[in-house]
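One protein chain omitted, others in place.
The block that comes next holds chain A.
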Amino acid sequence: MGMETESQFHVLAVDDSLFDRKMIERLLQKSSCQVTTVDSGSKALEFLGLRVDDEDPNVLSTSPHIHQEVEINLIITDYCMPGMTGYDLLKKVKESAAFKSIPVVIMSSENVPARISRCLEEGAEEFFLKPVKLADLTKLKPHMMKTKLKKESEKSAKEEESEVSKPEIEEEEAVIEILPLHQELESEQLETIVSSSNKRKAMEEVISTDRSRPKYNDITTSV
């Protein structure tokens, strides 16, 4: 039982400007993300699998024809776009039961405090001022981690159900105090549990692509 092979995050980038799409795509690739770019909010929703009702654009339903095989870990969108703005897109994503857990980041070339707070209030995780820099994208990792960890801890919980002592795998906000004794638990799963603490920094340190972190082979529980 190992880590999922697709350890890369997949980001959906939305911008009506070809130039900006090329920029954000390269920035994300350089940050080791898989990228899909679209040029409008409606195309973004289509890609996610949300069908926009032609008659009433306020009505969204999950299209029965589109099976979302692609897991999106984050949506990054420009604010100023013709038709559906980034803010409109944010709203639609957060209103959808299926996709509201996907973190959304807004980008804008204009520094308008009212705009920024409106977006954050609506549920945007971050607001980036253009031009976006490589350093800005490091802020995205914690948000994307949350969605991946949630899925992995759900998986681990299901696998452990049949075992004798069930490890307490809490939500990522809770601090894990009891470490399971199981020798069968592989280091990857342990890392998942250890990182499910409320310390973001620890999360980033523990889960790194280069395997320089300590192995938790001999663990004694501390109650």
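Operating definition for what follows: contacts are C-beta pairs under 8 Å (C-beta built on N, C-alpha and C of every residue); 3 or more make two chains touch, one makes a residue touch a chain; residues count from 1.
One rule holds for everything that comes next: contacts and distances are computed from a predicted model.
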Matching the hidden chain's UniProt record against "Cleavage and polyadenylation specificity factor subunit 2", "Proteasome subunit beta", "Auxin-responsive protein" or "Histidine-containing phosphotransfer protein" returns "Histidine-containing phosphotransfer protein"
Missing-chain contact among A:M23, A:L120 or A:A157 belongs to A:M23
Just the residue numbers, please: which parts of chain A touch the chain that's not shown?
17-20, 22-23, 26-27, 29-30, 109, 130-131, 133-134
